[in-house]
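Since the structure comes first, as structure tokens, the remarks are kept for the end.
Only a single protein chain was left out; the remaining protein chains are all shown in position.
As written, the chains take the letters A, B and C, and residue 1 is the first residue of each chain.
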Amino acid sequence: MPCDLTVQIGTLTLGNPVIAASGCFGYGVEYADVVDLSLLGGVAVKGLFLAEREGHPPQRIVETPAGMLNAIGLQGIGVHRFIREKLPELRERRATVIVNICGSTLDEYVELARILSDADGVGALELNISCPNIKEGGITFGCSLNGTFDVVSAVRKATRLPIIPKLTPNVTDVASFARASEEAGADAVSLVNTFLAMAIDVETRRPKLSNIVGGLSGPAIRPIAVRMVYECRRAGKIPVVGMGGIASAADAIEFMIAGAYAVQVGTANFVDPFIWTWLVDGIRDYLQRHGIARVRDLTGTLDTTAREKEWTSS
Amino acid sequence: MPCDLTVQIGTLTLGNPVIAASGCFGYGVEYADVVDLSLLGGVAVKGLFLAEREGHPPQRIVETPAGMLNAIGLQGIGVHRFIREKLPELRERRATVIVNICGSTLDEYVELARILSDADGVGALELNISCPNIKEGGITFGCSLNGTFDVVSAVRKATRLPIIPKLTPNVTDVASFARASEEAGADAVSLVNTFLAMAIDVETRRPKLSNIVGGLSGPAIRPIAVRMVYECRRAGKIPVVGMGGIASAADAIEFMIAGAYAVQVGTANFVDPFIWTWLVDGIRDYLQRHGIARVRDLTGTLDTTAREKEWTSS
Amino acid sequence: MPVDVEARVIANTRLSPDYNVISLAAPAIAAAAAPGQFVMVKLGHGSTPLLRRPFSVFEVLRTGRTVNGLTLLSKRIGVTTQMLFDAVEGDVVSCLGPLGRPYATIDPPAEAWMVAGGVGLAPFATLAEALCARGTSVTLFYGARTGRELFYLDWFRERGVRLVLATEDGSLGDRGRVTQPLERELQAAAGRDLMVYACGPEPMLAAVARVAATYHRASQVSVERVMGCGLGGCYSCVIPVRQDPTGRHYVRSCIAGPVFAGADVVWE
Partner (left out) sequence: MPVDVEARVIANTRLSPDYNVISLAAPAIAAAAAPGQFVMVKLGHGSTPLLRRPFSVFEVLRTGRTVNGLTLLSKRIGVTTQMLFDAVEGDVVSCLGPLGRPYATIDPPAEAWMVAGGVGLAPFATLAEALCARGTSVTLFYGARTGRELFYLDWFRERGVRLVLATEDGSLGDRGRVTQPLERELQAAAGRDLMVYACGPEPMLAAVARVAATYHRASQVSVERVMGCGLGGCYSCVIPVRQDPTGRHYVRSCIAGPVFAGADVVWE
């Protein structure tokens, strides 16, 4: 049985539901020799500001139980160099490009959206309103319902590209942010960004990260992220792109059953840069084994009716 | 060098800063044959309602990467049977008892506080306004600043026992809840309770927990919990009791450096019920090694000045 | 009083592609364990797996009168059982026990009928020994998917245990479930004094308890609930038991069980 793995986000069609998560795959081109970028559902590139940024001093990451903290501070080449230096190669490699954008002000998001709308080869915009690692902007929008609504509406007016606000998990009720995004005209929401967290070197009594706090990602957060995807799916109609600790096809499928149309994979790419093939193959196998013809029919199929017991002799 | 391990929470003196976390140590008496209860800083007993409760149907727990979900649903014997059947043995074993109380209404918290104030052998009350596993009450208070303020003030008027609201991490700004608790007259705050989370069996497409969602605990959450303790310590003056994934003396010390006066240990007790001795000994060793005479002098000693590099030849 | 032992692996025998018997140098636990009690084990460092897992004490290992250790019969279904399958001599398995309420033994002339499903065989080696030592006559009703998953048959025969086998594929003994020969023999056993012991998947236990009750026989069943601590600390392992003629109540199977009177459990 052939399976239809495509998923639709606004006007953008992804060949399959597996997307490289922003900040965990460079600008995509770094991996062009390792994986065939056209086989990924999409590539969400490292968060871009208008201008170049240096980011935080090292140490920028630290491993924690089943997870890692990062405080990169959105080092990046800025949107103009991105369009000049990276986008052509991504186009050539036939990558489906999702540009993750960050602004310190609402106007910056709007300007980024305008600039990228005119660029050739951008599939969608992911609005990073959830990076826990920078003080100004970004998360200020992502932690306020009005802020989220305003930035999404403003970007909506500035572009025809599909827009995907990326939500922070560091809020009391993430579903309300999905609803606000939907009302403001978003095509989808993606979640979760990282959890604000910290680690201390007890011998020196200093923070392990130069920025003191950072964002927790990896398998550790998966159960929380799955719950949040489940809540957002029930709260709204637009597609949810789920992520947080996905490291196997089963993990990706878990997010889809909970309500995700597509998934992103971040930290696990560091552990296994060849993961993309296993993930897509694993999802295809699962669909075939379960007689599901289209991957979008898997979304939100969680069965919450009471469970019965079966008896086998062993 | 002898170390002073005692810590003070309101009028209660703990012999050391290591407390068994509520729900992870039964009513304490279950462990009386395994550990000398008088050697623990305190025993926070399983959350009690006024009445007996059956809790949720199994399956109630599931393991996740470096963590576990639980949805026990606060099964318990109710306050009256606790006082009759458990408190005398706890007293006899010279345990320092912290009673974790839960109500569906504000009045229920007040009544629990009154009843327990009259009981012999209760050291402090921990107000569970953060259990993610029950629909009514509890977390409704814990997710609203007014709710938190109201329940703490009301209990404050009803008892002279030290009161410790236990905060949920499922909020945008946990420090504001610590402040609200302080303003309402709490003697300390404890955090974190578990993170609302879920896990799905992808083969059956059913939730692994009968309650669909549960609370995530264990090492996975530690970096988030440490950050929250750090924020609460900076936000207020009352002592913070820190917990979330502590599994070694170094973990406990990390929380104290971040700002905790005392710590609680939950999940790790399941893995090693003899952990208490290692923890207390490990903390004592650390203090001696670092020339710190009193454990309370360790609290909040995080050094956030920029780090310099040292050079050794290896 | 349970103890925690960092037990060395003495031997590890694979019985099939899924089953193995692992011998552990945990004499203190082995010497104290009663039939039906269990240990909470943990392998590896770090947090995969995080929690311990419960396993029945399968055999108590002795040299003469000295107890050297114990074995576990394990079926590979997940991370810990995979590690138990792969373990080699010298590896360390952290072992906490003995835990739980054991089976109550009976004396002659009463007979013991043990009913095992799959890996539910585990508690019956020590129970059979304890019963045989009392001179009690023992029958083992033992079911599995296939004959290749019926283990230790000679071990039980050598100790004088009568075997009644059943396999789902009919490759050994009765074709079908083990409760069928059990019911057949219960029908024919009117007037004999006997106790039914069972361990296996819960639907089997429910069926055994029901059949036993039908023939007015007492039963003791060992249940397998997901356990977080094994010591009564977490309330994860509960099972509903009858409280009064109509009510039911969750009790912790790690301390109130794992062995219950079949008639006390509310089967769902």
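The rule is simple: a contact is a pair of C-beta atoms (placed from the backbone, for glycine too) under 8 Å apart; a residue touches a chain by one contact, two chains touch by 3 or more.
Please read these numbers as outputs of a predicted model, since none were measured by experiment.
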Sole residue of A:12, A:37, A:50 or A:68 that reaches the chain not shown, by the stated touch rule
A:68
In the whole complex, not just what's shown, which of A:30, A:85 or A:203 touches the removed chain?
A:30
So that we can see where the missing chain sits, which residues of chain A does it touch?
23-26, 30-31, 33-34, 46, 54-55, 58-63, 65-68, 70, 72, 75, 218-220, 267, 269-274
Under the stated touch rule, tell me which residues of chain C contact the chain that is not displayed.
44-49, 79
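Quick note on the criterion: only the chains that are shown with their structure count from here on.
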Furthest chain, CA centroid comparison against chain A:
C
Work out per-chain C-alpha centres and flag the one nearest the whole-protein C-alpha centre.
B
Taking the mean of the C-alpha atoms as each chain's centre, how many Å separate chain A from chain B?
33
Approximate Å spacing (C-alpha centroids) for the pair chain B, chain C:
36
Gap in Å, rounded to a whole number, between the CA centres of chain C and chain A
47
By the touch rule stated above, which residues of chain B touch at least two different other chains?
65-67, 218-220
Going through chain C residue by residue, note those that touch at least 2 other chains and give them in order.
47-48
